[in-house]
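Missing here: one protein chain of the complex. Every other protein chain is in place.
Just so it is clear, A, B and C label the chains in written order, and each chain counts residues from 1 on its own.
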């Protein structure tokens, strides 16, 4: 997946613009565009009315996440595995089963 | 990758909380926490001072993106391929090579 | 209101850091911290559990908005009056009464 994203960037010679601060800013903007689909709507309404846009915006979020991982030299798969490991100790099953509280309130 | 994320969720019986609107909202909050590492800083300073946190927050963004793709029944790989296809026609190489403008201004 | 905010900034000699890009980024981060009070919650739950924090975060949003208006030399009161005037023609009462749609869908 990452290879296709990088190829798209490099065909356009865009790496020069992709400093990590602007990529993180762009990622945040794309996450907002995704969220905009739910403005004044329930989940059900958003899905019914905006499914195509939801798909596109979610893809944009992950595309920017991959571009940022490349700019920061982060291996995305390792980072996710490591973060899930941390989350396991923050949210042990016996404390957090069926509970949506933040770990600081468990 | 998605399987590990889903397993973490299901061990805690958290699917009941994961309505798409709150997931999209959470994704946007994580993208902001990632961006916070660059507040009042250049990219270089952020990388020097906050690399561990950058890795964790970027992982959180992708974890929420995967949870949302599951809740919306979106195949992430297909969605990304499709979005890159669209981006190719929005940003043809001959028009966008070495240019950071939005497609509406090209 | 703006005078007190500017006095706070100038006592600390912080104007040097307050470039508009970082101020806009900070404003967006504060808006996310405000929104975080509603994560996995209904409005009613958020109000019940987080009212003090809601007040503080909303104040932070407006404080940053005022700092940004100062950095950009924008008269906030004029800008709001002007924007409401534009919104009146985007959303005429007869078309938008009791309807939450975006003006492009009216």
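One rule holds in what follows: a contact is a pair of C-beta atoms (placed from the backbone, for glycine too) under 8 Å apart; a residue touches a chain by one contact, two chains touch by 3 or more.
Since this is a predicted model, take the numbers as computed values, not measurements.
Those residues of chain B that touch the chain absent from the view are 25, 28, 40, 100.
Within the complete assembly, residues 17, 22, 25-26, 28-29, 32-33, 35-36, 38-40 of chain A touch the chain that is not shown.
The missing chain lies against chain C, touching residues 1, 4-5, 8, 11-14, 16-17, 19-21, 24-25, 27-28, 30-32, 34-35, 37-38, 41-43, 46-47, 51, 54-56, 58-63, 65, 68-69, 72, 74, 76-77, 79-84, 86-88, 91, 93, 96-98, 100.
Methods note: only the chains that are shown with their structure count from here on.
Although chain A and chain B share one sequence, what matters here is the overlap of their interface residues, and that overlap exceeds half of the numbers used. Measuring from the averaged C-alpha position of chain A to that of chain B gives a distance of 2 Å. For chain B, the set of residues that touch two or more other chains comprises 17, 25, 28, 32, 35, 38.
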